[in-house]
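What follows is a single structure, written as structure tokens, with notes after it.
One chain of protein is taken out of this complex; the other chains stay put.
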Amino acid sequence: MYDFNYHRPASATDAAAARKAAADGVYLAGGMTLLPTLKQRLARNSDVVDLAAAGLAGIGRDGGTITIGAMSTHDSVATSSEVQSAIPALAALAGGIGDPQVRNRGTIGGSIANADPAADYPAAVLGLNATVHTDRRDIKAGDFFTGMFETALDDGELITKVTFPVPAAAAYAKFANLASRYAIVGVMAAKTGDGIRVAVTGAAGNAFRATAMEQALAGDFSAAALDGISVDADYNSDIHASAEYRRHLVGVMAKRAVGEIA
Amino acid sequence: MNANTTTTSGIGGSVRRREDSRFLQGRGRYTDDINIAGQAYAVFVRSPHAHARINGIDTAAATAAEGVVAVFTAEHTKDIGGVPTGWQVHSKDGEPMAEPKHPVLAEGMARHVGDPVAMVIAATRRQARDAAELVAVDYDPQPAVVDMKAALAADSTKVHADLPGNLCYDWELGDKAAVDEAFAGAAHVTKLDLVNNRLIPNAVEPRCAIGDFDSVSGEHTLYTTSQNPHVIRLLMGAFVLSIPEHKLRVVAPDVGGGFGSKIFHYAEEALVTWAAAQVKKPVKWTAERSESFMSDAHGRDHVTHAELALDADGKFLALRCSTLANMGAYLSTFAPCIPTYLHGTLLAGQYVTPAIYCEVKAVFTNTVPVDAYRGAGRPEATFILERIVDQAAAETGVDPAELRRRNLIKPEQFPYQTPVALQYDTGNYEATLDQALKAADYAGFESRRKQSAAAGKLRGVGLSCYIEACGIAPSNVVGSLGARAGLYEAATIRVNPTGSVVVLTGSHAHGQGHETTFAQVVSDMLGIDYDAVEIVHGDTAKVPFGMGTYGSRSIAVGGAAIAKAVDKIIAKGKKIAAHLLEAGEGDIVFENGAFKVAGTDREKSFGDIALTAYVPHQYPLESLEPGLEETAFYDPANFTYPAGTYVCEVEVDPDTGRVTVASFHASDDFGNLINPMIVEGQVHGGLAQGIGQALLENCVYDADGQLLSGSYMDYCMPRADDLPSFQVDTTVTACTHNPLGVKGCGEAGAIGAPPALINAVVNALNGGGHPIAHLDMPATPQKVWAAMQSN
Partner (left out) sequence: MSEQITVTVNGDTVSARPAANTLLSTFLREELGLTGAHVGCDTSQCGACVVLVDGKSVKSCTMLAHQAAGTNVTTIEGLAGDGGELHPMQEAFRDNHGLQCGFCTPGMVLSAVDLVSRNPDPSEGEVRSWLEGNICRCTGYHNIVKSIRAAAKVMRA
């Protein structure tokens, strides 16, 4: 790691101020991606602003909404009784991220800000029609993920919490890369107040909604309704999975997620 | 063996390991745990190109950077010899193999991604790394050659300028004419093309080396993550740095796994040793994992065409194989012998195949050097044989177990001379086959296939009957085949005056539990308390000599050397006892830890004899030296031949192509067992690596020679949830030619498992309506899915 200044502000406001004051600052949430990146000298930042003490952790339910503080760990989401009862698919998704040690440190805010194309949370944010709250504004899920490792966040903008409307039903099915354990394809299917949503992660540059599937499911919410639907996307291709194989897996995982609900 | 064989701490007891106490409390002492006062840290600048001319290296900025002690390039290491090769193979035409220089730092040309180009030494690791980024290398990238067939073309890019066609050697073994004749008369011929995938060993401890130099005594010390410190001392001292043995100490302390990758002498070891004397400070280097991926020797990487001829009754008539073996960019220490003498000689397997012919072309490419990895040559041979036998069974409509049974060497045929040089001393292959089939309920497979089908899964069963040649090796035999070293082992038994025993062994342990197993052997043979025996290994200053640990040789060769030294102790003890008991030496027997006058109740305990040897007041000083310490070198008369049958069942998810291992049964014959618990553990670990090769692990280069599987993000290490619980058992035919009757168990799992897996996957697909003849490893979900789409 290159040298940097370390800050541990006691509030989100102080964090934003520290970040703003830095020449080339970066927020440190769980650090599960940032620290390996710094360690391998793939990034060089003048300042690292640790959000651990900024008061951004915590999970609560308010009527039909689950609110998850940005610094809530995957483990806290997975084991939260409120999440488990309101959106079991979200708890299960969080419980399947990385490995136990990643889940003990990694956070929802860090994950979605990083917007790894193979991360699990983007499927949940998009599939459950969540809202990403920052220190500046609220961003609808559909507007948040803009590209590979790219989001709608402006420089220095800080995610404070994510709110999930409680769906009528939802399920997440993931086909993991056996080496990295990230998603080769992950599909969140949900019956929400906003209609049927099917969100795909891992398959392309960023998470996206499979609208053809959503339309088919709106008429007949069953795995069989997805027969023959091939989702068009700009599929990733690598040594683990070709674009063709990913396209196929989107169909398989979508059916599994839907089958779990239907 | 004496009567103590029945006690739990003697031979045959599953003694809990004594080394675990330190490992479980974080008190192991691995090389990176060692820090020497005043040490500096080395970081290597490595080529990012697979093939690049080095026009110049500007080290000025790096040299001027904070904390930097020195920056070395090939310009400074001109007087250092190249990294040597320990085995010379000759081609069909009698010519010796091509042996291009392997410089410790690239000399004008980088030949693989990761080839070290410069060494930066600084006061701290961070400073060394900072400065390494300031070394400006003027690379002129050249076309790289990665594919072996392409490399052999006359117009291919040359990895080494003076070597057209990139051919290291073109070797053959067996009677080609006899094989051709057998094929001409065959009722059936099965043909198969196979790839044995390149693997990266990935011991969890990265390599580490610390050089130290005492300018007063002129003594060099190297602490290193090695499986064989004496071999490193010999190779590095004699061929690389020209340091005589008495001025060079090599210490391999606790080592976190090796699997072959820590046998070899690596440039970094020589460089830290040399540099410590240059900069007059201890110099420490610890690999980062991403560095390990591109600098530890890789394994396997064979491409083979094989043909098996059968008669009308399904009896094997002949086998012929033509293999391309990747050497990488340079010859690693034992690379040349892996695809030849550890591969071609194993192609008889457990079968009576009257004629076998094998030819191997070894090829240089712009990739990391390839050398021994757990099994080393024998997994490749076993994969060919056990795949083609299965395919022959499928083509001729004979049950795979039945076809194997028809061709097994029968117990009464031992010693059995194969047509590929080896003579098997003993075995009972049908017994292990029967035991495995029964334990795995092979007969009941169809009902399990139906159950899986009902759950939407394709189930398959696969067999593998492997043999391996272990206990490496008779020195005169390997010498005649090109080895540049003897392959005996050495041991010293030092009996202390009060009767406790220190064993100095040349066999290094890096997970195998020698401190426990060897103590069991010695305590059993001497009839003394297990806790009174201490095992010392891994330091050339303590242990007289050793050839190290590889090829499942520790108990068969190292253990035999210990047994031989113990015999010498007993023989001397008898002389002392005869004097004390006023009896003839011939009348003294040693039983249960006591020297007795046969047929009387007169005896002296082992402790009495030890004390007398060191306090020789009543002692035959005119004919016998005081003291009780004996050294033995044991040179094996033959290889040992562990063998077994593995039965594996898999389930394939037809939607995704994902293969899961439903069950795995291993029946092995390792001869006598010293510690069955440790033996089982060795089998488990080997199976995990074999299953890893078959289903998960793959080293991938792109056409430009960039390593695509360069971290655990892309190189799939087997995890706990990829593997089943294993069922293992053993049969015993004792080795006939070593004192303990042992054969070795370290590599079996990695040798026998891959074909069992692939046979099971092929069986599952065939049974599920996807007729395929073969699937190359690893059978990843994508590959299996694609095979189902096209068949």
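The letters A and B name the chains in turn, as written, and every chain counts its residues from 1.
By our rule, a contact is a pair of C-beta atoms (placed from the backbone, for glycine too) under 8 Å apart; a residue touches a chain by one contact, two chains touch by 3 or more.
Please read these numbers as outputs of a predicted model, since none were measured by experiment.
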Check your understanding: Which is it among B:63, B:88 or B:290 that touches the chain not included here?
Key -> B:290
Review point. Of A:50, A:244 or A:260, which sits in contact with the chain we cannot see?
Key: A:50
Review point. From the list B:678, B:695, B:748 or B:762, which touches the chain that is not on show?
Key: B:678
Point to revise | Which residue of B:85, B:127, B:166 or B:202 touches the chain not shown here | key: B:202
Check your understanding: Touching the left-out chain: which of A:67, A:104, A:215 or A:242?
Key -> A:104
Revision key, fill the gap. Considering the complete complex, of B:254, B:390, B:524 or B:603, the missing chain is touched by B:254
Exercise for review: Pick out the residues on chain A that sit against the missing chain.
Suggested key: 1-6, 8, 28, 31-32, 35-36, 38-40, 48, 50, 52, 75, 98-102, 104-105, 180-181
Point to revise | Residue ranges of chain B at the interface with the undisplayed chain | key: 16-17, 19-30, 32-33, 35, 126, 202-206, 254-257, 259, 288-290, 510-513, 677-678, 680-681, 684-689, 711-713, 717-721, 723, 725-726, 749
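Following the convention adopted for this analysis, only the chains that are shown with their structure count from here on.
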**Study point:** Distance from chain B to chain A - Cα centre to Cα centre, in angstrom
**Key:** 44
Check your understanding: In the complex formed with chain B, which residues of chain A make contact?
Key -> 1-2, 40-41, 175, 178-180, 239-242, 245, 248-249, 252
Check your understanding: Hey, which residues of chain B end up touching chain A in the complex?
Key -> 126, 129-130, 133, 290, 655-656, 658, 696, 698, 700, 708-709, 712-717, 722, 780-782, 785-786
